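With one protein chain withheld, the remaining protein chains of the complex are depicted in position.
Then we have chain A:
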Amino acid sequence: MDCSLLRSLINRYCAGEENWVDSRTIYIGHREPPSGTDAYIPQRYPDNRIVSSKYTFWNFVPKNLFEQFRRIANFYFLIIFLVQLIIDTPTSPITSGLPLFFVITVTAVKQGYEDWLRHKADNAVNQCPVHIIQHGKVVRKQSRKLRVGDIVLVKEDETFPCDLIFLSSSREDGTCFVTTASLDGESSHKTYYAVQDTKAFRTEQEVDTINATIECEQPQSDLYKYVGRINIYQDRDEPTARPLGSENLLLRGATLKNTEHIFAVVIYTGMETKMALNYQSKSQKRSAVEKSMNTYLIVYLCILISKAMINTVMKYVWQSDPNRDEPFYNHKTDSERQRNTLLKVITDFLAFMVLFNYIIPVSMYVTVEMQKFLGSYFITWDDDMFDSELGEGALVNTSDLNEELGQIEYVFTDKTGTLTENNMEFIECCVDGHVYVPDAICNGQILTGTVGMDMIDSSPGAGGKEREELFFRALCLCHTVQVKEEESVDGIKKGLQPCGKSSSVYISSSPDEVALVEGMKRLGFTYLRLKDNHMEILNRDDDIERFELMEVLSFDSVRRRMSVIVKSSTGEYYLFCKGADSSIFPRVIKGKVDQVRARVEHNAVEGLRTLCVAYKTLAQDEYESVCKQINTAKLALHDRDKKLAEAFDVIERDLILLGATAVEDRLQDKAADTIESLHKAGMKVWVLTGDKMETAAATCYACKLFHRNTQILELTTKRTEEQSLHDVLFDLSKTVLRHCGSLTRDTVSGLSHDVPDYGLIIDGATLSSVMKPTEEGSSGNYKEIFLEICRNCSAVLCCRMAPLQKAQIVKMIKTSKEHPITLAIGDGANDVSMILEAHVGIGIMGKEGRQAARNSDYAIPKFKHLKKMLLVHGHYYYIRISELVQYFFYKNVCFIFPQFLYQFFCGFSQQPLYDTAYLTLYNISFTSLPILLYSLIEQHVNMDILKRDPSLYRDIAKNSLLRWRVFIYWTLLGVFDAVVFFFGAYFLFDNTTFTSNGQMFGNWTFGTLVFTVLVFTVTLKLALDTQYWTWINHFVIWGSLLFYIIFSLLWGGIIWPFLNYQRMYYVFMQMLSSGPAWLGIILLITISLIPDMLKKVICRQLWPTSAERIQNALKHSKRDNVSEFSPHSNLKTSKSKSSEHRNPQPTRSGRLSKKMMCTHWGGNDYCTFNSFFSFSDSPHNSSASYSDRGSGLETSV
């Protein structure tokens, strides 16, 4: 018995796993409920302190050091340093300790500063005053002292201090407006609702009397999900239970707007708030360059170890003669003689390791990180990627992936909001087959584009009139649009003129809804407001109709529809439902389905977004049962979503079809041009969308993902219904592989347009059956065949995708056997999964909120900026960092290999060739800045040319500058140079003097001579590689050479009192006083540099890369004065082009073009779009023809 008590005590106070309850109970105002309620386990909640900082004052040093030494490179250098400290090594511990100390200190200072800023921000937040209600009075308290269960008062424009349940508001209807701009970037005002039963408690005293408990789930990170229940005890024993949803939950970080004040109760505090839970760091992505860098590091580590082993073995072979081991002039101490042989071998091995450890330089990591960090600023600074409309430029969330932007092979893009603007415009609606075009009715004329459509009939019969008005009312009622408050309500009346700009503003999370409501206004039905739960509509006769809003069956992406239940003034209950055609048609039992379906399909083909509208009338009893169903579902604590969906499914049945709407989503500026450039750059572009196939395909044609000569392969449910998936897959792969040979040639040359290329369309259902593992184990086969087909298609369209499927596709491609580098770009919350999955995730700062941008690696304002991002920035970063990596290895081979060779001439005694100062400073200061600046500002080709000729991107595809061949070339070059340095100096010193006074030089002069040649050679090698000489390059290259000379003069010019040796005294100056030393230095530098120069020239002549071709062409044109190729003329043309693009043609004509090009789209699976090109050749002044011509210009080089 004692035991069980103990156990329960333990369970209670230690947050063990058993104690983990999945819900929490909160007493509002800490008021205990009447006895007799369920016993509950008290939980301990954290206080409302936000801790975003990583360190405290006390744990900073140990924790930061631990974090830093967890990095393998730092750990390696620490080991080397410790070895130097412990055993007697040739170089002093300073040589590796100082750089390591420098690196660690700089990093620690940077991280410490960042953490200090975080501390400051935390303190500001934690100490900011909040108002809480205690004993019916308002008390000020520091934010961090808030406890779960406190009742707080929040005033207008204040930010919520923690997650709250909204109790009551100063507004009579118990609502408040909130902007969550700092949470998800959506600046629109959202409405939140107070709990029904508490909204009457409006003063401090009243609120303090609320006696209620809240049961809700433990905090979870999803911002938009919340389930809970409130039990209110009002003088009765039986509490009233009410459901709580996310509409009652006010999140920390959001700001109260348009509402004087509210009362709310604290439910999640501090680190348990949803905002804090969303701070979770993302998984680290590593770039391909970093991976190859690490591989090379391992190679160099092997080289290092083998060097040390060779020397150790040689040392003992050489020493086997006792006169060599211990000649008369160099006796050992007794302790040395007595030392264990094995210990001696190990010590010698470690000593050699230390001597050669500079081959893996600590500074490489620092330089690479600095390059990435500083380099990423060029993206944020870029004026071309600045969007004046948004007022923002590109954002860099991680700088680790800069160079990966130059390696992209697959681009996965979202459609809505990414390729298209997500700026919806109501185009037409169709009621029972009668088409209404707002403009046509408004202007009293029918537009040319609609001529010949037999379905057009703008004057339906009397029966139709009723249906028509019902349709319009349905659209006016079935939505979640709000009317923005600031606008005077009277002003809306004046907004009646259908085409005029109205003074009221509609706000909604879905742009489609706004477009629909605005479209209705143009057709004569104006939605006024929601007042006292009554929706008011101004109809065509200027009368106000009032409908009581009974229920909203809100939209979700699984159902793909939403409904409202309203009660008209005559007391009838209506259910209006609108949604995607696929989710409405199966539920319709009446209505002119065929006509509407035809129109919907027609519109979808034109790239319009279509919605179907249906309704049904409900009798009183029907309504009540519905109401009950919904409420029970809403009250459920667990699986509430599932139960709601089930209830909705039952309710939204047996509908009567009213009609359909069409909304246009305009293509983004230059989307087609961007896609074409990406294609030319050798990337495969996949469009992943949740839209239906016809709409998506039309968009793909419009943005040139598919061309006139693209053969479309379909892999859709429609086809798999006819044939088995197996047969379809094999058919397709046969079709594709027939042309496989020619296709590969095509991708290599990238020029020919004669070979048909393939476009694949696949839908979500088929995709999941392709990916689904089957029992026979043939799924792997399907996947392989599918991948094989995809590899041979230049463009793929995946429609009807669920968000998770998008990520699956990305993952499938990512893990296919070539391991291509993928990029995902999207703007909405549904793209986050694929953005996180792809190698590089790019978010578009779109209208659907900031989630994609927040979770991405890079965020850009518009899709068109992707072109510059990849073709220019990605290309530059890649060539820069690859040179940086190769050069770093090269210069350290040059540095250390002579030292290795020297061991053969000093009895393997670990004698360093260079002085300690040179060993230490070589990587830190003599050769560090030129390469850093090179890797920041090098441009091998002008950026306008990179943009104009996307095929240059293929030059660097597949990590071409970091292949083994290139790496081995650089390493061999380094070895060659090292041999030249060492043996050049050796023969110069061999048994003779080279001073005019006959005096001899010693070993330090020898080393200094080699080192001088080394520093000059590696710096000049970089100078030879530099193709973009700004004043900065001149400054750092000549500056660091000058610095080397000045340092050497100073280092040898003084007897340094703190050193216990003066071996460098006057060595450098004595060397410079000798003529042959100068001649030798010049000779050796030239010999080292010339082979590389020769190789470069010959390669450029015989096997030029496309970049080099362009450079040659530019030079020719400069010489011949042909202005066509000069960068300035190019600038001019691109400018004029972009200005034309900036003023897009009116959408009507643009739409017209799409209509013409797509009318032939229909039943056949393979269709070519001859009409499309005939159109673009026609003199129509449309945007489509413009971009085509524009790109035509671009390919002329």
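By definition in this document, a contact is a pair of C-beta atoms (placed from the backbone, for glycine too) under 8 Å apart; a residue touches a chain by one contact, two chains touch by 3 or more; residues count from 1.
We take it that contacts and distances are computed from a predicted model.
Set against the options "Auxin-responsive protein", "Aspartate aminotransferase", "Cell cycle control protein" or "IBH1-like N-terminal domain-containing protein", the UniProt name belonging to the omitted chain is "Cell cycle control protein".
For the options A:Y300, A:F1001 or A:F1016, the residue in contact with the chain missing from this view is A:F1001. Considering the full assembly, A:M943 is the residue among A:L153, A:M370 or A:M943 that touches the omitted chain.
Within the complete assembly, residues 90, 187, 323-324, 327-334, 377-378, 380-383, 386, 388, 390-393, 847, 876, 905-907, 909-912, 937, 939, 943, 984, 986-1003, 1005-1007, 1024, 1027-1033, 1055, 1060-1063, 1065-1066, 1070, 1074-1076, 1079-1080, 1083, 1086-1087, 1090, 1093-1094, 1096-1098, 1100-1102, 1104, 1109, 1111-1113, 1115-1116 of chain A touch the chain that is not shown.
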